[in-house]
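What you see is the complex with one protein chain gone and the rest in place.
Which chain is which? They are A, B and C, in the order written, and residues in each are numbered from 1.
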Amino acid sequence: MFRHTISELKEALVCLQAGQVTLRYPFQPHPAEGEFRGLPAVEASRCIGCGACANACPARVISLEDIEGYRLVKFELGRCTYCASCRDACPQEAISMSPMFETATGAAADLVISLRLKLAYCRVCGAPLGTRRAMEWVQSALSETGEYPGEMIKGLEMCLPCKRRQALTTAILLEEVAA
Amino acid sequence: MTLDKLGLHIFSTLVFPGFFFTAMVGLFLTWVDRKVTAVVQSRMGPPWFQPYADIGKLLGKQMLIPRGSRRVGFLLAPLIALAGSTLAAVIVFQALFDPAASFVGDIIVLVYLAALPPIALIIAGAASRSPFGAIGAGREMSMVLAYEVGFVLAITIVLIKTGSLRFSELSAYQAAHGPLLFSLSGLIALVVALFCAQAKLGYLPFDISEADTELIGGPLAEYSGSGLALFKLAVAMTFFHLPAFLVILFMGPIEPNLFSMAGFLIKLAILLFLIIIVKSTHARLRLDQALHLFWGKLAILALAGVFLALIGW
Amino acid sequence: MNRGLLNWCFKKSIWVYHVNAGSCNGCDIEILDVLTPYYDCERFGIRLVHTPRHADALLVAGPVTRQVRERLLRVYEAVPQPKLVIGVGSCATGGGIWFDSYATYGGLGNVLPVNLYIPGCPPRPEAILYGVAQALGLVPKQVAAQEYVET
Partner (left out) sequence: MPIRRTARQIAEQFAIQFPEWMQLEMATGDTIQFGVDRKALPPITRYLRDEEQARFIVSVGTDRRLDAGYFEITNIFGLDQDQVFLLLRTEVDPADPNIPSITPEIHGANWAERELQDMLGVTAVGHPDPRRLVLPDDWPDGVHPLRKDFAYNQRPEIVPGRNPELKSPPEGSTLFPIGPFYPTLEEPVFINLFVHGEHIVGMDYRGFFAHRGIEKLGDAALTYQQVPFIAERICGICGFVHSSCYCQAAEKAAGIEIPPRARYIRTLLLELERIHSHLLWIGLACHFIGFDTLFMQAWRIREPVMWLTEYITGNRKTYGMNQIGGVARDLPEDAKDRILPVIERIAAEVAGVADAIVGDSSLALRLQGTGILSAAAARDLCVIGPTARGSGLDIDARRDHPFAAYGDMEFEVCVEQGGDNWARTMVRIRELSEAIKIARQVLDKIPAGPVMADFAEIPPGRVGVSSVEAPRGEVHHYVRTGAGQRPDRWRVRAPSFNNLQSIPALLQGMTIADAPISIGSLDPCFSCTERLGVVDQTTGQLRIYKQADLLAEFRHKRERRTR
C-alpha cells in the first residue's frame, strides 16, 4: 500500500513537472524547421515539359499529354508522397518543396496544378516534337558549346521521319549528281 | 394535494433542485473533471462549455436503433437511468436546501434510486444484443452485486452510529457529535463508500463494464443521439449528487446558512478532487480483480467498520 | 431545439471515429498525436470515440483496400446523421503511391462522399488540426487549383 502511494506520487511528479505544453496552433503558427518537404511548388515559367519529374515520381503524380497544340503537364498532388524526387530530377529547378502543409480542402481538385506548354512542330511535316521551350533550351545549350554547326542545331526542329527522308533525299541527290 | 403544491413538486423534480439544476451543475463538474485530467496530462483541455455542447449535439442527432435489438428495453433504459438519477438528486438536494422535506428512511430510498442507473445499463446492454453489450451487461451485474455490498455496509455503519436513516436526524447527530468522519468507523465507512462511488460512477479503475478499449463502451456501444445523451446526463448528475450525498453522510452537519453552504462546497470539492485523481492515475482493473477487491479487502474493511461502530468507536 | 443553438453545438463538439482503410500507420499515429498534449484537439471539443454510433465524423486514413471496403461502408452506415467524412493523408485523398494497385480502390472519394481532405504523407499533426479548424470555419482554405497556359 505504502509503495503504491509512493509510485503514484512519482507518477504525478513526472506528469506535473512538464506543466502544460499545448501549443496554441492554429492561432499561433508552428512552422516546420529545417528543410521540411511540404507541398511541391512549380514555377511554371521555368518548366520545359521534359517529363524528368514524371519519370522520377514514385507515386506517379505527374502526367504528360499532348493535346490541342499544348503539352499538358498535370500534377495531381492529392496523392503526392512529398519525397522530393521530382525536385531532384528537374533539370530546370522549376520544382521546389514549399514549407506549406496547411493544405486541407473539400475538393481533391484543389490540389491539381496543370501547365499547358506550347508544342514545337516539325518544320516539314508539322508533327509535334515536344515543347517549344525544351527545343529552345536544347538549341541554346548546344549552340553555347560552339561545337555544333548552326544547321545541325536548326535540324533539331525536324521529326525523325522527316530527317531520314531529308537525309535520303540528299543522298539520292548526291548519287544523282555523282552519276 | 392542492394544485400549487403539485406544481411545486413538479418544479422541484424538474427544475430545482431536481433535473435541470443537477444536470447543469453535473455537466459543469464533468468539465472540471476533464480539465483536471487534462492538467495531469500536461495539456490544455476543453473549454468550460464543452459538456453542454456535447449533450446539446447528442440531443440533436439521429438515434439509431440497431437491427435485432429489443426495442422497448433499448428505448426505456436511458429513461430509467435518467429518472433514477433525477429522483436521487431531488432527495439529496432537498436534504441540503430544505431539511424540513426529509422523511423517514429517505436514505434507504436514495440508495435504491441510486441503483437504478446501473440497472438501466444492464437492461441497455442486454437489449442492444451486441456481444459487447451482452458482456458489458454481465460485467455490470457482477459489479453491482459487488459494490452495493460495500455501499450498504458503509450505510449500515452510519445507521449504527446515528441510529437513524433520515437526513435531518443525521445532520442533527453530526451537529451534536461532530462529523462521522472523525470516528474510526466513520472514516472506514467513508473510504469504503468512496471506492463504491468510483465504481458506481463507472470511473477508472472500475470502468470495467464500459471499458472503451475492450468493450468499446459495452452497454452503450450501440447507443447514439439522445439515448446516449440521457445516459451521459445520468452519469453527470450522479457525479454531482453522489459525492454530495457522501459529504452529507460523513462530513459534518448541514445547516441552511451561507457558512455551512460554503463548507459544503469545499468538502464536495475535496471529494471530487480525490475521485478525479484516482481516475486519472490508474489502469483499469480486470473484473476478477475488482471483484476480489470488493468482496475481499473492502468487505473485510467494511465489516471491521461495522464491528467498530457496534463497540462505539 | 433552437436551430442556431444546435448548429453551435455541432460546431463545438465533434466526436470522431478513426478508421484505418489500409493505411500504413503513419496517418493513424499522427491522428493519435493530435490528441496528445502538444496538440490537444480536445481544445476544439474533438474527442476520439470507440464506436461509430457515438461518432459525428469519420476520420479515414488509407486508400481503401478491397478487403476493407465493405466493412468501411458498414461503419459509415452505423454513424448517426448528420455525419462528416474526413480523409486523412495522401492515400485517402488520391490513393497515394498505390492508387492504381489491384488491391485498392484508389482513394476514399471513390467509395464514400467526402467532406474534407487533409493531404500529407503523413500530414503533420498541425495539418490535421488546421483541416479540422478549417472545417469549423476558424481558418481559411489555402489551396486552390493552379492553371498555367504558356502565351
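The rule is simple: contacts are C-beta pairs under 8 Å (C-beta built on N, C-alpha and C of every residue); 3 or more make two chains touch, one makes a residue touch a chain.
Please read all numbers here as calculations on a predicted model, not as lab measurements.
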Check: shown chains touched by the absent chain are A, B, C
Checked against the full complex, the residue among C:A21, C:A57, C:A92 or C:V143 that touches the missing chain is C:A21
Cross-chain touch to the chain not pictured, restricted to B:L3, B:L258 or B:A283, is B:A283
Had the left-out chain been drawn, it would touch subunit B at residues 37, 40-43, 131, 135, 138-139, 204-205, 207-208, 211-216, 280-289
Omitted-chain footprint on subunit C covers residues 17, 19-30, 32-33, 35-38, 50, 52, 62-63, 65-68, 70-71, 75, 96-98, 100-104, 121-122, 124
Residue list for subunit A contacting the dropped chain reads 3-4, 6-8, 10-11, 13-15, 17-18, 21, 32-37, 50-52, 54-56, 58-60, 63-64, 81-85, 88-91, 93, 97, 134, 138, 141-142
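In this section, only the chains that are shown with their structure count from here on.
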Per-chain C-alpha mean nearest global C-alpha mean belongs to chain C
In terms of CA centroids, furthest away from subunit A sits chain B
Expressed in whole Å, how far the mean CA point of subunit A lies from that of subunit B is 63
So, in whole Å, the Cα centroid of subunit B is separated from that of subunit C by 37
Where subunit C touches two or more other chains simultaneously, the residues are 37-38, 40, 43
Among subunit B residues, those touching two or more other chains are 41-44
Per the touch rule above, subunit B residues touching subunit A in the complex are 39-44, 277, 281
Residue set of subunit A touching subunit B in the complex reads 8, 11-12, 15-16, 18-22
In their shared complex, subunit A is touched by residues of subunit C numbered 37-40, 43, 90-91, 93-97, 99-100, 107, 109, 115-121, 123-124, 126-127, 129-131, 133-135, 138-139, 141-150
